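Note that one protein chain of the assembly has been removed; the remaining protein chains are unaltered in position.
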Amino acid sequence: MEYEISLATTMAISVLFALSLNLITGFCGQISLGHAAFLGVGAYTAGMLAKAGVPFLLTLPLAMLVAGALGVIVGFASLRVRADFLAITTMGVGFLFVGIVRQQDALGGEMGISAIPDSGMSKLVFMLFAVAMAAAAALLSAYVRRCWMGRVFSAIAEDEDTVRVMGIDVPRFKLTAFALGTALAGLAGALYAQHLKFIAPDSFGFIESITVLSMVVVGGIGSVIGVTVSAAVLSVLPSWFQVIGTYKLLVYGGLLFLMMRFSPGGMAALVKRIFHPDRWGAK
Amino acid sequence: MNHKKLAVAVTAALAMQFGVPAWAEVKIGINVPLTGFAAADGKSALDGAKLAVADANAKGGINGEKIELVIYDDQASPKEAAPAATKLIEKDKVVAGVSGSYSASTRAAAPLFQAAKVPYVVAYSIHPDVTLAGNYVFRTATMGEVQGRAGAKLSSTLGKKNVVLITLKNDFGQALAAGYKEAAPKFGVKIINEYEYGIRDRQFGALISKVKSDNPELIYASGYYFTAGPLVNQLRAAGITVPVIGQEGYDSEKFIEIAGAASEGTLVTTSLDRDSDSPVTQAFLKEFRAATNAGADMVAASTFTATSIAIEGLKKTGGKGGEALRKAIETGTFSTPIGKLTFNDLHEVNKDVQVQIVKGKAFHRHSVISDPVLLAPPTKAK
Amino acid sequence: MLRLEGLSCGYGLFRAVSELDLNVPRGTITGLIGPNGAGKSSTLMCIAGHVDLQAGQVMFDEHDIGGLPATERVRRGIAIAPEGRRLFKDLSVEDNLRVGGMIHKADLFKADLEYVLSLFPRLGERLGSLAATLSGGEQQMLSIGRALMARPKLIMIDELSLGLMPKMVDLCYDALLRLKQDGMTILLVEQNTDRVLSVADQVCVLESGRTVWSGTAADARKDPELAAAYLGLR
Amino acid sequence: MSAQMSPLLSVGAVTVQFDGVTAISDVSFDVNQGELLGLIGPNGAGKTTMLRVITGVVRQTSGSVRLEGRSLEGLPTHLRIRRGLALSQQIVRPFRDMSVIDNVALAAGADKTVSPVKALLHTGRERELKIGRDLLSRLGIERHADESPQIQPMGILKRLELARALALAPKLLLLDEPLAGLNSKEARLLADTITEINRSGTTVVMIEHNLGEVLRICHRLVVLDNGEKIAEGEPEAVMNNATVRAAYLGSGAAAATQATAGDQHAEA
Partner (left out) sequence: MLFVELIAQGLIQGSIYALIALGLTLVYGLLRILHVAHAAFFTLGGYIGVMVANQTGSLAAAIVAAMIIAGIGGILVFRLCYQPILHQPPFVPLIASIGLYIAAEELFRIIFGPSGLSYKYAFLQDQVVLFGFLRFKLAEIAVMLGSAVIIGVLSLLQTRTRIGVACQATVSDPQMAESFGISLQKVGDINFFVGSALAAFAGVMVSVLNNMVEPTMGSVPSYKALAIIVLGGLGSVRGTLAAALVLGVVESFGTIYLGHYLDRNAIAFAFLILVLMWRPQGLFART
């Protein structure tokens, strides 16, 4: 069972992480290629605090706070640059995070931090806890969608200039999206640190950012269910793919490409197309 | 090769699915980076491990039972290594584990093996935390700090005082640099400057210009053959002729191939002595070439060694894992291609450091650093 | 020469023009007028092949060209000086003209260039300048000149006088008349109704994507209702 | 009542320059409470730029804009809107991912979108949907309420744009070519709707090319040409102004226009 429990924990953390990006990119339309930095901020904050003797459950809100605060700072960048420029700026933020952590001896530098004290929960309880957090994030996402904030977000995603002439303070809403999304990423990071008990800068680099973005896009950008499913599947795909061993990244990359090439709306669109073919046939 | 790998993996997966009884074969698990940036070392490691298994099986296996190697790719990433290790322990029910991977992934896997009480023999990852995971974890490699200290001693042996450090910015490079810096004062070696570079860097022009202006007597540069090859080549092209000391990361024929003529004279502190009289070493070198059509490198030798140690231990316990195997490895003395090995109380190896020099496009023995005090690995006490 | 039969066009699900009939006889100037958003520009862009043809036919020289790509239409002899001019801003005036003549052999360039410069001598002084640096009037001249370089049988000009000083408008209209003398067929979209009526042989009034009136320019002037509703108020 | 005395919006000596080119030069005018003001002029005269200065999208090089006597200087667009402006854009820009009614309801929820916290804490929108439906029916497009804007013809979209602006319950409604793209019947109907909106208390500034309708419904006109104000006053007087006719109508058409304009105005 341990193996399944471990996989389920990984899945839950990935779902949480992907949903956090979905808030920013899917809901509010602000693309980010550096989201793993916030996973890292959360993981390092929680890891360092745990090593300093702070109880696990207390590390979570603190990790969220730190990640969210940094998220707001990066959010300011989104006020200055847009679209492709924003994509590359956030990518830069990711590299900057890894670059800075690497040089901090206090953070373990290149060596990372290991032997992070245990939460005291059994593996099963920790898994259930992680699943509960992911479920909470999914519920929060679903709620945000339904409340006024979600309406403003999707309007900003479509046409922020028009939102402005509707008297809405676009910058504050964007910053809120960044704060919420990055705080959730921080929570995912805290769980990640506790799950693996070992963190190093390379785990929060460009590849991780790309992976989480592809989870969101493959799931269907903005779709809570789609992103949840795709994050769950993509996160354990490499483990399932052990069977095809050396070909697994080839298949992964290929699938990513084929998905975009033949179903640009991701899984959500694919499912819709299968179940409501007539709606698409018209086009 | 790949088909064979595929077949093994498929068999493993099928075995898992259909619950083939565990006693049919003795299973040893290995995590190696088969994809991603470390794939080249992963391949060497896997070749070494497979050779060890094939050797043992040819000699009748363990009590007549065949040894099966269960292979999982960990991409040298902790995130992939953790589920791989759990799967080895839980699904494949391996009696022993081998790490043919880097420190990051090994550090994530080691506590899991420890918790499951499955002995885990680590081949070439050098981070101190690995063996701190607990008493089921063993390491055959000389730790980074130890090798760094050996490097400092070698520098002074060569009569060089002013040294520039070029450090690979990862745990391997930093551990080496730390050891070197720790020991340097003892030998009157002065570090006049230190530079760092990333594992993806291949162009060192700017750094070399600065090194040149430092005018050192010796360069201690950490790295792997794929970074060290271009680095040494570019150092020589820039007209820097002072000796370069590298470490076991250099220890691959690929280094000589990449650096070309510039590699001549490069010194390397490592575990594998190609000119060793030891029949075990010579047999390994020969068999490896026969099996893979390529020369063995340090990674292959270390992983071969780690796998062999697990197998030797299993022979003693009659295929039983757990505590029996742990004790067998703990107390055993092993004749391996990298020398006679015993483990200390922290399960680190006590061994000499081999110094190899590139001469005539091949590694040859330069000297052996034998200094039990200087080269003492950390113990539980420390 | 050009005949639109029941032309409907637009973007995606949006329909900009519905069932438009229009006949542009050879050697004439036809004016297409109507308020903002009436579908005049969409009509031109549809003829040029850039707006989806949703129904109807575009007949040119008695061939249906409705399904041809834009690149092919210019080869058949239709060139456009579009709304907003859309010059290649980073290219010099000369290179803009070169692109205009891209479908013809390079050795025709010189002669064609001379013809355009004889129409718009002003461009000759600016041959080396970047198109972006031209004044509004010069840009319009270049836009027309670029279209002429394609040696078209039909030239379509959108909003000829938009944003131009009156003197420039005069220059451009003089050029139109000379083109007509030289046998060119011209389809002109214009807000400045007065101007159109002064040169056009016939006009077609569009409103909200439909033709509301068509006939000769002289008739248009005489029709009081038309003048009141669409023309005079422009 | 005192509001009747002072103008609702006051534009004072506004000049706008882009890269050294003057788009608007020293233009001043007032908009009185309850007025329906037409801002007219040929293409490129600076009308849309003027509107953008008022909404704060473009910053004036010099001059001032005051709403109810308070300067709007330095306020970002959204705060100006919250002060009581609303803009119906020339190129309709509905949110295509939302239904028609959702578009209007979003605007009607101004009190809930004033801050992210408020927006997060409110889900219900019965009130906004009702306001939306009322507005849609007032503008005669309630039967399209639940459809996607993507499939609507221009006439509906223009009304949607207007409904969205009205949903902000503005003191001053700015309309940028509301009638463009409509046929004469549609234009007439929408112009009537605008009059009605104005009668029910909303002050309106309207940029429009359809002079027939402008002359029919506007109380007063401001005419821009080449970035300068060339006339201001009662429609009839303005249209008889020689400068306006020369710059704006072209010599030949002026006579016809004059007559027509007179007719139209008398009719209204």
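Chains here go by letter, A, B, C and D, matching the order in which they are written, and residues are numbered from 1 within each.
Throughout what follows, contacts are C-beta pairs under 8 Å (C-beta built on N, C-alpha and C of every residue); 3 or more make two chains touch, one makes a residue touch a chain.
Note that the structure is a prediction, hence the values are computed from the model and not measured.
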item: Contact list for the unshown chain, restricted to visible chains; value: A, B, C
item: From B:K50, B:R107, B:K181 or B:K254, residue that would touch the chain that is not displayed; value: B:K254
item: Identified contact with the non-displayed chain, of A:G92, A:P117 or A:P171; value: A:G92
item: Hidden partner chain, touching residue among C:V99, C:L117 or C:V212; value: C:V99
item: Touch with the omitted chain, as defined above, among C:M59, C:L91 or C:L117; value: C:L91
item: In subunit A, positions touching the absent partner; value: 25, 31, 77, 80-85, 87-89, 91-93, 95-96, 98-100, 102-103, 206, 210, 213-214, 217-218, 221, 246-247, 249-250, 252-261, 264
item: Missing-partner contacts on subunit C, residue numbers; value: 48-50, 69-71, 73-75, 79-80, 82, 86-91, 95-96, 98-100, 102-103, 106, 146, 150
item: Residues of subunit B (touch criterion as defined above) contacting the omitted chain; value: 2, 35, 37, 39-40, 42-44, 169, 195-198, 200-203, 205-210, 212-213, 226, 229-230, 233-234, 237-239, 252, 254, 257-261
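Here is the rule we use: only the chains that are shown with their structure count from here on.
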item: Between subunit B and subunit C, centroid-to-centroid distance (C-alpha), Å; value: 75
item: Centroid distance [mean C-alpha coordinates] between subunit C and subunit A, Å; value: 52
item: Gap in Å, rounded to a whole number, between the CA centres of subunit B and subunit A; value: 35
item: Junction residues of subunit D - those touching two or more other chains; value: none
item: Overlap residues in subunit A, where contacts from two or more other chains coincide; value: none
item: Chain-level touch network, classified as line, ring, star, complete or other; value: line
item: Inter-chain touch pairs (all); value: A-B, A-D, C-D
item: Residues of subunit D defined as touching subunit C within the complex; value: 43-44, 150-151, 153-155, 177, 179-184, 186, 209-212, 249-253, 256-257, 260-261, 263
item: Partner subunit A, residues of subunit D touching it in the complex; value: 55, 57, 76-79, 81-82, 86-87, 89, 93, 95-98, 102, 106-107, 109-110, 112-116, 118-123, 125, 164, 168
item: Of subunit A, residues touching subunit B in the complex; value: 1-3, 6-7, 10, 102, 109-112, 114-115, 195-200, 202-203, 236, 238-239, 242-249
